[in-house]
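Sharing a structure here in structure tokens format.
Yeah, one chain of the complex is gone here, protein chain that is, but the others are all in their spots.
Let's look at chain A:
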Amino acid sequence: MSCRSLNLLKNLARNANGSGIQTRSVTYMPRPGDGAPRAVTLIPGDGIGPLVTNAVEQVMEAMHAPIFFEKYDVHGEMSRMPPEVMESIRKNKVCLKGGLKTPVGGGVSSLNVQLRKELDLFASLVNCFNLPGLPTRHENVDIVVIRENTEGEYAGLEHEVVPGVVESLKVITKFCSERIAKYAFEYAYLNNRKKVTAVHKANIMKLADGLFLESCREVAKKYPSITYNEIIVDNCCMQLVAKPEQFDVMVTPNLYGNLVANTAAGIAGGTGVMPGGNVGADHAVFEQGASAGNVGKDKIVLENKANPVALLLSSAMMLRHLQFPSFADRLETAVKKVIAEGKCRTKDLGGTSTTQQVVDAVIAKLD
């Protein structure tokens, strides 16, 4: 998918002087009625969430995209997701979400985790890549981190054995490991990716991560054209910092996936620009790829300096998921052009623009 849009971008760049000859990709033939507007649940969330979801709403409006949003107000301090929100997501099957701030320390279990568990969104996907025109310390980064989203260290099973001694259970099951491995290989196959790397710590956690690796190896056998290898998580982080170009698709259990995704996002440009989403058998929730904890940073909200690029690119992913490829391509090219130009960038990318200015620039670049 990203290869196609990069080609499109190259073509557009070549024709930038207005030679008038547009190269178009071969037609996508929809079924009759596919153009009917689709409902998408929208959860602005906390902190910068409302700012960036508003950005998406504006751009969708400007493109006349065949989707309309059903907005719901949810905040991180709520103990449960309101039932009407869950019903809406179940009906629409697709949701776009800003961040939900999880209070640190105790009492309330994270709403993000609750949402994933209830809808069984077992795969979390983050696409980390260098954006043309955005200088970073590392080149040639194009990594997709696919992370198991429901079990592992985030099972939430903790208890105090005696005062001063606490246990937390990490649960790994063959069922979940197998389905995430299957999803990772399927993703690689459908997106023309050449290599899948499994990240683990099976030299220490022999049974738990060993089970995860076993499942990956079994699935790898069914895809002989895709290269499969394994790497220990501490070595993986070191390699990401030194030679990120060696990685393509990475499949990981829950905790390592969180760390690897954030590290990869950091080396490729920051969490402000990386798209991502969570997908299950029946539902999909799109949000910013990696979390930077900026959800709660009031200063960014007050000054309107939140970076909308990540959520805009995630909404492009969502448009593809809904089978509206040309809208997705238009949105992506507009965003990439704005970044490549370098005139309109928010603070985290080294610029001084506000969120609104970036949105306006993107809308101006839509063709």
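In the analysis below, a contact is a pair of C-beta atoms (placed from the backbone, for glycine too) under 8 Å apart; a residue touches a chain by one contact, two chains touch by 3 or more; residues count from 1.
FYI, contacts and distances are computed from a predicted model.
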Can you work out the missing subunit's protein name as recorded in UniProt? Choose among "glutathione transferase", "Kynurenine--oxoglutarate transaminase 1", "Isocitrate dehydrogenase [NAD] catalytic subunit 6, mitochondrial" or "Proteasome subunit beta". "Isocitrate dehydrogenase [NAD] catalytic subunit 6, mitochondrial"
From the list A:291, A:307 or A:355, pick the residue that touches the absent chain. A:291
Decide which residue listed in A:47, A:98, A:270 or A:308 touches the omitted chain of the complex. A:270
Residue, one of A:62, A:259 or A:366, that touches the chain absent here: A:259
If you put the missing chain back, which residues of chain A would it touch? 102-107, 109-110, 113, 137-138, 153-154, 156, 158-160, 163-175, 201, 204-208, 210-211, 233-235, 237-242, 255-256, 258-259, 261-263, 265-267, 270-271, 290-293
